[in-house]
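Every protein chain except one is present and positioned as in the full complex.
Think of it as A and B in the order they're written, each chain with its own count starting at 1.
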Amino acid sequence: MSDEEKKVTIETGEAGKGTTEIPDDANTEEVEERALSVFSSDRNEDITALIFCLITTFLVLLFTKWLV
Amino acid sequence: MTHIKEQTPTLIMGAMLLVYGLIAQSGALLPVVKYLHTHKTLDLQVTMCLIVGCIALVGALVNSVRKPGHSNLDTFILQPLGGIVLILVMAMLIRWYAEPLMKIISQSLQPVLGFKIYKVLNLNYVVLGILAGVLLTNTWGIPKFAAPGVKCARFVLKMGVIMLGARYSFAELAKLGVYSVFLVGFFVLGTVFLVLWLGNLFKQPRSMTGVLSAGMGVCGVSATVAVAPVVKAKSAEMAYTIGTILSFGIVCMFIFPTIGKLAGMSPVQFGAWAGTGILNSAQVAAAALAFNAVDIETLKVAEIFNITRVLFLPIIVLVLATWFGKESGHKLSFKTVVIDKFPVFIIGFLLLFFMSSIGMFSPPSHYKGKYIDVSYNDRTQVTQEEWETLNKAMAAGEFSGLTPKQLEAVTDLIKQRQIAGNFEDRNNKKEFDHVGRARMAQLEGVLAAAKAKQIELSADVKSAIKHAVKQVHKKSKTVVTLTDFMIWFFAFGLIWLGMHITKKSITQAGGWPIVMGVIAGITKATLSFFVVLWLIKDVVLN
Partner (left out) sequence: MFANTLYINMFNNILLCTHGTDGAKKAEAFVFKKKESVPDMVVTVLTVLDEDWRQMTGDDWLNSSKTHTTFLDHVEEQMNEEIAEEWLRMQKQYPLATQAKFIQRTGSIAETITKTAKDLHCDLIVIGPWCKRKRFSIHSTRMGLRSTMKNKELHPLLPCPLLIVP
C-alpha cells in the first residue's frame, strides 16, 4: 500500500513534461489565490488599464483644456 | 445584513473619510494644514475624501446586503473595494500628514543631530509608502478584507506607467532610448556573463547560476521567476536567489538616492544610474521618485531604462534557455517568449507618448509642460515689494558686477516690472518675443552667477529675480493634472509593492547566491555609476 503511494509521488516529479497543468487535487480556491490580479488575463488587465488611462486623459483634457 | 461584519473596516474607513472631508471643508483644519504646509492641497483633500468616502460607504453597504457573486461588478468593484480604500487612505495619510510631519520633525531635530533626517534617509512619500506597506505585511499581514483589492494595485501601477508616456517629447525619447539600449544592453549582458563566469569559478550548478544571472542582470525577482522553470532551478537555489535579490534591492533603494545626492548627480544621471544598477523594476521607480519626488525628471529617465530592461528580459530568457541546452524543461520558441510575453501596457505608454507628441496636451511648442510667455500680462509682474527691493539694489549699485547685457535685462525688469520685450516692438510679435526670451536668459545667467558666487547679491534680490523668471514660465494645466494623476497611481502602486516584501522572503537570502550576487551587484552598481557620470554629461531634458 505504502509502496504504491510512494511510486506515484516520484513519477509526478519527473522532469521534461513541458506543459503546465493544475494538479488534480489543487482546489480552485488555491488557483485563485495564486493569481496576481483580479483580471482573467494580462491582456485584459493591460487593455483595461489603457482604457482607464484614455478616459482619465479625456476627462483631464475636457476640464483643463477644452472647457477652459 | 449578513456580511456586515466583514465590511466593518470599509464602513469605518468610509465614514472617517467623509467626516474628515467635511471638517476640512468647514475650514477648521486650516491652522493644522498651514502648520504642515499642505494648505495648497486642501481643496484636493476635501474632494478626494468626500468622493472616496461616499464610494466606500455605498460599496460597503451594498456588499453587506448583497450575496457575493461572480459578476463583473463583484470581481472588479465590490470585492476589491476594501483593499483599494485601504491603500488610498494610506497614500493620503502619507502624502498629507506623514511626509510633512517628517520634514518638520527632522527640521527641528537638525540642531541636535547636525543633519536633516529626511534628507539623508530620503523619507519622502514614496519611501514612506513602501515602508508603510512593508510594516503592514510584516506585523499584521495584509488584512483579509483588503486582499482582493490589493490585487488591483498592479493594474494601477501599469496605469502610472502608461500616463508617464504623456510626459516625453520625441527628442527626449529618442536620446534616452539610445542611451538606455546601450547602457542596459551592456550591463545586462555583462552581469549575466559575470555571474555565469563566477558560477564556473566557484563550481556551482548551472541551474543556480542560471537563475542568479538573470536575476542580477535583468530585472530582479521578475527575471528569476521567468527563468527558474527554464533552467529547472532547485527549490533552495530559487529561495536563496530571490532572498538575495530582494534584500539587495531594498538596500539599493535606500542607498542609491543618498549616494546620488552626495555625488551631486543630475536628475538625468541619477535616473540612468538607478535604471541600470537597481535590480527590481519597482524599486527603480521608488529610488527615482525618492531622489526627486517633486519633479518627475528622474522618474522619466529611470522608467525608460526600466522599459528597456523589460524588453531585454525575453532575450535573456532565450539566451539562458539556449545556454542551458536540452536539459531545459520547457521548449521555447521565439513566439512563445517574445510575442506572448510582450507587455501590452507598453503599447499604451507609446500611445500616450504619441498623443503628447502631436501636441494634444499642449500646443506643439509647449510639449514639455512648460512654456515661456513674455507677453504683457498682469499675472507675470513682480510684486510691489520685490520691485522696491530691485529698485533699491540698483540705486545702491549692487548690480555692478553684471555684464552689460545682464545689466540691460535687470534695468528693463525694473522699468517694465516684468520680463518682456520692448514696448515699441509690441506689434512685431516675433521681435518682441525674441527680446523677452533673451532677457529671461540673461536674468537666469545672473542667478547662475550669483549661485556660483561670481557676483554678490542679497537674498531678497535673488528671490525677486527668481520670481520674475518663474512668472513667465507657465505650466500647461493639462500636463500638470495628468502628472498629478500619475503620481497618485505610482504612490498607490508602490504601497502595494511594499506589501509584497515579506520578512520571510528576505531572510531566505544565503548560500552561494548571496556571495556571487553581492559581487555581481556591487560590480554592476559601481561600474554603471562611473559610466553614467562619464557618458551622460549634457542635460537631456529641458
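Brief remarks on what is shown
Keep in mind that, in the parts below, a residue touches a chain if its C-beta (ideal position, glycine included) is under 8 Å from a C-beta of that chain, and two chains touch if they have at least 3 such contacts.
All values derive from a computational prediction rather than experimental measurement.
Touching the missing chain, out of B:Ile501, B:Ala520 or B:Ile536, is residue B:Ile501.
Within the whole complex, the absent chain has one touching residue among B:Pro143, B:Pro229 or B:Gly445, and that is B:Pro229.
Shown as candidates are B:Asn63, B:Asn124 or B:Asn280; the residue that touches the absent chain is B:Asn280. Of the listed residues B:Val150, B:Leu246 or B:Val301, the one in contact with the hidden chain in the full complex is B:Leu246. Among B:Leu11, B:Leu29 or B:Val221, the one in contact with the hidden chain is B:Val221.
Subunit A meets the missing chain through residues 1-3, 5-6, 9-10, 12-15, 17, 20-23, 30, 33-37, 41-42. Taking the complete complex into account, residues 154, 157-158, 219-222, 225-226, 228-229, 232-236, 238-239, 242, 245-246, 280-283, 310, 313, 329-330, 340-341, 343, 493, 497-498, 500-502, 504-505, 507-512, 514-515 of subunit B touch the chain not shown.
The rule is short, and it goes like this: only the chains that are shown with their structure count from here on.
Separation between the centroids of subunit A and subunit B, computed from CA atoms only, is 26 Å. Partner subunit A is touched in their complex by these residues of subunit B: 75-76, 79-80, 148, 151-152, 154-155, 158-159, 162-163, 166, 232, 329-331, 343-345, 347-348, 351-352, 355, 360-361, 477-478, 481-482, 485.
Of all residues in subunit A, those touching subunit B in their complex are 15-18, 35-39, 42-43, 45-50, 52-53, 56-57, 60-61, 63-65, 68.
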